[in-house]
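The complex is shown incomplete by one protein chain, all other protein chains being positioned as in the whole.
Up next is chain A:
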Amino acid sequence: MTDASMDTPRPRRAKTSLVSEDARTKKRNAAEKRFQAYGIAAIATGLFFLAVLAFSIVRSGLPAFTTTVVDVNFTLTQEQFDEAEGQLFKTKAYSGYFITALQKKLEAENVQVAFDEAAIERIMGKIGGTLREYYTANPDQLGQEVAFKLNASSRVDGYFKGRVQRETLQDSRFLTLADLDLVDALAEAGIVHSAFDWGFITGADSGVDNPGGAGIGASVVGSFFMMLVVLFLSLPIGVAASIYLEEFAPQNRWTDMIEVNISNLAAVPSIVFGILGLAVFIQFMHLPQSAPLVGGLVLTLMTLPTIIISTRASLKAVPPSIRDAALGVGASKMQSVFHHVLPLAMPGILTGTIIGLAQALGETAPLLLIGMVGFVARGYPDGFISGFTDPNSAMPAQIYTWAARADQAFYEKAWGGIIILLIFLLTMNIIAIILRRRFERRW
């Protein structure tokens, strides 16, 4: 407002209309549009790859959830049972009865096909043994009609799922072209069909020669026990360490160094943690090999930095005015942290923890080194404690094992396992989102 500014009037901007864009505005708007286009293109690319991934996983993995079964209603009389038990080759007698019954059934359905015992065995396994086992265990079922649900062999299963094709099939001791005719006939009669395979979800791994019997259930249990260890160790340790570092520790060279090292730890390849676990937990402390306990300990080491970093970030995000407010009414440092800061940081802490757990759940490399890969879990642990200490596998390790096996059927199982693993990860992420929503406070 001085006189000087009056004397030399500033050059004024030319008058422009508001309804037409001037050159600068045009340029600015164009740049903005370009930027948005880049963003949309990037997102579209991401979504495209995600869709391709999801599609190929589902396409390759879905067959693992079904299996080909043989449904036969079969009656064995007391006399037949006694007769068979009196013979030298008992199981052969049983399969004889079965084949006769099957032939009758096919005739009733007007299906003409000839087959022998060997063909039946190739299609649905050693039926004689199965029957004998059943009737010796349940003699009260003699003389009554029993609905048998038998698993078809993995080749037949492969034929149903398109893995095995007529054109490329060469007669072998596992399957012949004639067998496929029989399978087609049986399918037409409604005896052979595919069904949902609960065994895949609940079962344990099988041997290399029996892909049909392989299930992921036992390794899900292994992963579950591992995650329990990780959760109950890394959450309290991680949160306590973060609270101390963030709220109580003095700012000096030592805490700076610890901070840098925690960040570095987060970047250490997981296989390094694996070899550390092997050296410390197994070779030095003599904890059992292949046990979820050891797997959990190793994964805890891996998860801790993630949890510490995210917890510290969410503690830092709590406005300092809240701390001042608490201290101002005479709360102690600890009261201010536990009554006010921690509840506000909770959503971030929980999200970080669940993301850390999800990472740990999908981790394979460290398990390689502590012997959780290649081990075939033959069944479930028989108690809560032995769940931690019995040798077991974990989901990603099981998938790795299957993918490494030669039989195509196992490859399919591996994809199926990936679907299960992804379902778990997705569930965990959804839980993280729900928890975050629930605990989030508006300011």
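Just so it is clear, a residue touches a chain if its C-beta (ideal position, glycine included) is under 8 Å from a C-beta of that chain, and two chains touch if they have at least 3 such contacts; residues count from 1.
Just so we're on the same page, contacts and distances are computed from a predicted model.
**Student:** Out of "Amino acid ABC transporter permease", "Electron transfer flavoprotein subunit beta", "Acyl-CoA dehydrogenase" or "Phosphate import ATP-binding protein PstB", flag the one the UniProt entry gives for the chain missing from this complex.
**Tutor:** Per the UniProt record, the undisplayed chain of the complex is "Phosphate import ATP-binding protein PstB".
**Student:** Where the complex has a chain not shown, which of A:99, A:113, A:201 or A:327 is the residue touching it?
**Tutor:** Considering all chains, including the one not shown, the answer is A:327.
**Student:** Among A:106, A:301 or A:344, single out the residue that touches the unshown chain.
**Tutor:** Per the contact definition at the top, the residue touching the missing chain is A:344.
**Student:** For review purposes, identify every residue of chain A that touches the missing chain, sorted by number.
**Tutor:** Touching the chain left out of view, chain A contributes residues 250-251, 319, 321-333, 335, 339-340, 344, 441-443.
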